[in-house]
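Please see the structure below; I have some questions.
Missing here is one protein chain; the remaining ones are kept as they sit in the complex.
Showing subunit A:
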Amino acid sequence: MNTQLRRTFYLFSFGFVVLVGVMAYWQVYAREDLTNHPSNGLQSRRSQETPRGIIFAGDGETVLARSQRAEGNEYERIYPEGEVFANVVGYWSSRFGGSGIEIGQNNNLSGTGEPETLDELLNQFSGGPETGNNVTLTIDPELQRAAYDELAGSNTGRGAVAAFDPRTGETLALATYPSYDPNVVVEEGFEQISEQPDQPLLDRATQGLYPPGSTFKVITAAAALEAGVRPTDQFDDDGTYETPGYTVYNYRGKDYGEVTFAEALVFSINTVFSEIAVDRIGPERLAAMAREFGFGEDYEDYPLYVEPSDLGLPPEEWAVGNTAPISFGQDRVLSNVFEMGLVASAVANDGDMMQPRLVREVRSSDGVILDRPTPRPLNEVLPGATAATLTDMMQGVVEDGELLAAQIEGTPVAGKTGTAENPQGEPHSWFISFAPADDPEIAIAVMVENGGIIGEDGAAETPALTIAGNLMRTYLDRPAPAPPARQDANPPGIPGGDVGGQSVQPGGQQQQQQQQQQQQQQQQTPPDAFAPFRNQSPQQTPQQQQQQQFQPPASQQQQPFGVPQQQQGVPQQQLEEGPGG
């Protein structure tokens, strides 16, 4: 009998061994497949029951987003700064998806990344809570608030600001107006917000595309200097520039006579820039310079999605009638304040464009520094000498052009205005600048949508200029690192101000069509969107569906000019004819 007893014991033991094997199969071998199975809702539940990390502004104190325990075990996101930082911080909701840094830094914030400290490793082993890491941004909260308020108080109440530290690439401010309250999104979704006019969900700073107008002349001037044009070279302006079939006029029909290249930048003389672009630079070199400055670049390492700036046609297809208006940022040139801010930064930083950054550091919940990116150059755009010459010319724009609103007592400022014609209405008011010009601490781009309101005397308002000046003063006036004071003579110059892009007869209608098709941008998706949900489900999750569904409304009527990426198949409307021709 004992033999049989032993045999059955072996049978039972075998059964237990098989069960351990089955457990090992599920818990080790097949674990990933099961975790990713579409019916498996455990991961999304987990993400709701884990507090996400805190998002701090650049001062390390201002809380931009934190998790607060809501009903049950779930956490809810609170955004103490509301609208002011909404385009940067974004929102995070289990029902409505996420955006901004909340998505761009989700791996850090959710704590779903690989364990990085001993504590986290122990936590993972013991199954303790994996609290998200805290993320500190580079944004200067005071400057951001000032930028937001300035935009709110601008003449049209629509616009954007991007400010960088040109030496490090740190984003100092990235403001858009109108904005939305992410707390409302978390609470009730998008219904109320999407009913508001002027598309508050659109980040005009990074995602809206607008003709840059004369601010583009900085790029053209850089290409001209590289092509051998000297600031002192003389040009004769008779008020028009003829291309086969079209004529470029100056703003308000002015003619300036004999001017130097430097003066042409100061007075923003379209005819001279057209002539230089056509005769001295050529399409290929102009397009190449724009690409060096970041046109066509989506800055994929930047945690927010940036809509690439665009020149329209490839340069080999440019006719003279395209090259001329492109030289002063019209035709089909589209950009945004993010890109134009980086253009100013690159000139400011001796021609080296730094990698734009938004995250200063990442710390675990108990304060261990996990990541602190160091500044690194992105591209050597210009030789130092060329950048210095261009800086002098841009300084001349502010000083000789008597742009009083942008001048700072005791600090040299370099800049360039723009009044960009567009078929939607009044021109967009632009200003890009940096200061102090001899040792730059801040580079800034400001755009007020349709803010270049043409007055009765034919002169356009320049709200962007005022805003940029105020913001630079705000930033530089603070006690901390005092900029070296240098008293510059402020010689009385010729009355100027900006002269915007001028009318050109459009190129062939067929080219226009082709162009429009190229402008149909792909629907934008942040590169790291929904990383945590990706391992939850290979299929589309409800959150993803919601995310797409809640893109800003696709109402054609309310679409601000140059925002093609929000929907498929809406052709970018092009500049055809501007006023004042």
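Everything below uses one rule, namely that a contact is a pair of C-beta atoms (placed from the backbone, for glycine too) under 8 Å apart; a residue touches a chain by one contact, two chains touch by 3 or more; residues count from 1.
The definition used in the following text is that contacts and distances are computed from a predicted model.
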Candidate names "Multisubunit potassium/proton antiporter, PhaC subunit", "Heme exporter protein C", "ABC transporter permease subunit" or "FtsW/RodA/SpoVE family cell cycle protein"; UniProt protein name, chain not shown: "FtsW/RodA/SpoVE family cell cycle protein"
Touching the absent chain when the full complex is considered, from A:13, A:192 or A:234: A:13
Hidden partner chain, touching residue among A:42, A:70, A:385 or A:404: A:42
Hidden partner interface residues of subunit A, rising order: 1-6, 8-9, 12-13, 15-16, 18-20, 22-24, 26-28, 30-31, 34-35, 37, 39-42, 45-46, 124-129
